[in-house]
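All protein chains but one are shown at their positions in the complex.
Labels A and B are assigned to the chains in the order they are written; within every chain, residues are numbered from 1.
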Amino acid sequence: MDWKYLPIFPQSASNFSPHVDALYAYLVTVSAFFSILVAVLIVVFAVKYRRKSESEVPVPLNEHGIGNMMLEITWSVIPLLLSLVMFGWGALIFFDESKPPADAMDVWVVGKQWMWKVQHLEGVREINELHVPVNRNIRLTLTSEDVIHDFYVPAFRTKTDVVPGRYTTEWFRPTKVGAYHLFCAEYCGTKHSGMIGTVYVMNPNDYDAWLSNGGTEASMTDEGEALFQQLGCVNCHGPQNNGRAPSLVGLYNSRVELKGGGTAYADTSYIRESIVHPLAQIVNGYEPIMPTFQGLVTEEQIQQLVEYIKSIGPKSPAATGHAPAIENGLAQNPAMSGVAGEPAPGAPKSAAPKAPQKAQQ
Amino acid sequence: MASHATALRHHFENPDQQQEASSLGMWVFLLTEIMFFGGMFMAYLAYRQAYPESFAAGSAKLNVTLGMANTLVLIGSSLTMALAVRSAAAGKSNKVIVVFLILTLFLGSVFLGIKAKEYHDKWIHHEVPGANFHPDEWPKGVDMSHASLYFGLYFGMTGLHATHMVVGVGLLLFLIIKAGRGAYSPAWHTPVEMVGLYWHFVDIVWIFLFPLLYLIDPNFGRQ
Partner (left out) sequence: MLTATQAPAKKESYLTDGYGLKSWLLTSDHKRIAILYLISITFFFFIGGLFAAMIRLELATPAGDLLESDTYNKMFTMHGVVMIFFFLIPSIPATLGNFLIPPMIGAKDLAFPKINLLSWYIYVVGGIFTLYVMVTGGLDTGWTFYTPFSTTYSNTKVMAAAVGIFIAGFSSILTGLNFIVTIHRMRAPGLSWFRLPLFVWANYATAMIQILGTPVVAVTIVLVAMERGLHIGIFDPALGGDPVLFQHLFWFYSHPAVYIMILPSMGVISEIISTFTRRRPFGYTFIAFSSVAIAVFGFLVWGHHLFVSSQSVYAGMVFSVLSYIVAIPSAIKVFNWTSTMYKGSVVLSTPMLYAIGFIGLFTIGGLTGLFLACLGMDVHLTDTYFVVAHFHYVMVGGAIMGYLSGLHFWWPKMTGRMYPALWSKVAAVIVFLGFNLTFFPQFILGFLGMPRRYHVYPPEFQVYNVLSSAGASILGLGYLIPFVYLMWSLKYGKPAGPNPWGATGLEWQIPSPPPTENFEVTPVVTGEAYEYHAQEVVEVG
């Protein structure tokens, strides 16, 4: 590891780091100013106004206990204004952190006591490590198998809690090649401080090389498709349209009408919930008959299923009923569906721009 | 026989100050009780909003008749409690005060008895969360995994309430004994008033619990 940096700043390796560091500098400056001001005043007053005789009583500074109103207002308003700058600046960064760009490359993460399991779309898996290409927007979607964890990369200045039963997301754009600490930052039991790893930011060529040497796992979409068949999902949700279950073509990022009124936005959390708690939100026009798959699939498998379902567009084999071709998980454009609600405006394509592909299995 | 002089505590200046302090103290205490129950009400509201059907299904398994009976019993007991306070304030004989207190105690016990029956019914129908939890006749298509949320909150909220009732019963017993000995008079009947406030509060909590737990949709799942 390369640790040529000031010992008070961690490495700066993501798009957020300079902004957070600038904000930090502002906060430190304001804090130092007021701390030093108060400290100096107190010390000066304590010395300058040292009691000189036992009987001396200082003249009261004011008459009625209200104090100098102007002074009170001034030292309330100025800190408030400085604080509002802090608020606004921090809120802008936070808002930015909450909106992964549409072209972000997806990586899936599962945290469990006490390790991080990472899945790339292409199928490559990692434990306690995350390889990403530099200067690309990366979106992590995370969940936990057990307790709450937190995926923290100090060099990127970002973290998010990783919660069982739901997906959380974290995005960043690595800006500097190197190796950076990954820490679990939510206490999770015995080996909480052992749940650490490394994020490797690589040049695009190195990343591609690493990806293709990553083993012979099938892509997530392919794995998901296989599960879709194995678990029998295709029997109701397949192209035969027997009215038992809504078609999943173009589902991802569409708006779904629910039984009993109301709508839901079919993001990855919705898809996950439909698999483990199918009776929670029933699509309008269908009966609540889907069995739950909780306990029958692992979180990684659910992530694969989600990737597969994301990929189902009108031209995919699942829609046309043709024998599934083992492709390399190319995501179709879900916004082109004509089924199940209108597509969300500006629905992001989940097609990840691909590096040149090597021959698949 | 005749009630003794007001028991003025040494740290109070006069009986009025003492009475005002007791009264404010009880109101502040009831405020803490609102926050105490409030936490569970918040959890209930959060999950009912998230899983309306599971809650309706769970609620439909409650016996509305018994719940209604309990509501009337408790309102009646508030009436008898108020009459007890009024009798003490109006200087009625010890016997009258004691009778009203005993009636309140009786009605409170009836409430607890009906509650016990309801709990017992839940137990034999496997509706108590824990090792034996598997409610039968759960409506199809409603997520049963959320059933324990409803029943857990049911037992938590009514259990908390029942605990407060038991404490109230204890307080009433104390009052009955003291009233029987002539401790209360128009000049001093603060403990009766304070227990009255407490009793009314516990009653009001039930008035909220009853519709929230019993009346979500009594016909849910029955066609």
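FYI, a residue touches a chain if its C-beta (ideal position, glycine included) is under 8 Å from a C-beta of that chain, and two chains touch if they have at least 3 such contacts.
Since the model is a prediction, treat every value here as computed from it, not as a measurement.
The missing chain, though absent from the display, is touched by one residue of A:10, A:111, A:174 or A:238; that residue is A:10.
Among B:8, B:40 or B:66, only B:40 touches the chain left out of the display. Interface with the hidden chain, as seen from subunit A, comprises residues 3, 7-10, 16, 19-20, 23-24, 27, 30-31, 34-35, 38-39, 41-42, 45-46, 48-53, 55-62, 65-68, 71-72, 75-76, 79-80, 83-84, 86-87, 89-95, 97-98, 113, 146-148, 150, 152, 154-155, 157-161, 163-166, 168, 181, 183-194, 196, 277, 280, 294.
Summarising the interface, subunit B meets the missing chain with residues 9-13, 17, 20-21, 24-25, 28-29, 31-33, 35-40, 42-43, 46-47, 50-51, 54, 128-130, 143, 145-146, 148-149, 151-153, 155-156, 160.
Convention: only the chains that are shown with their structure count from here on.
Per-chain CA centroids place subunit A at a distance of 46 Å from subunit B. Within the complex formed with subunit B, the residues of subunit A that make contact are 277, 279-280, 282, 287-289, 292, 294. Residues of subunit B touching subunit A in their complex: 51, 140-143, 145.
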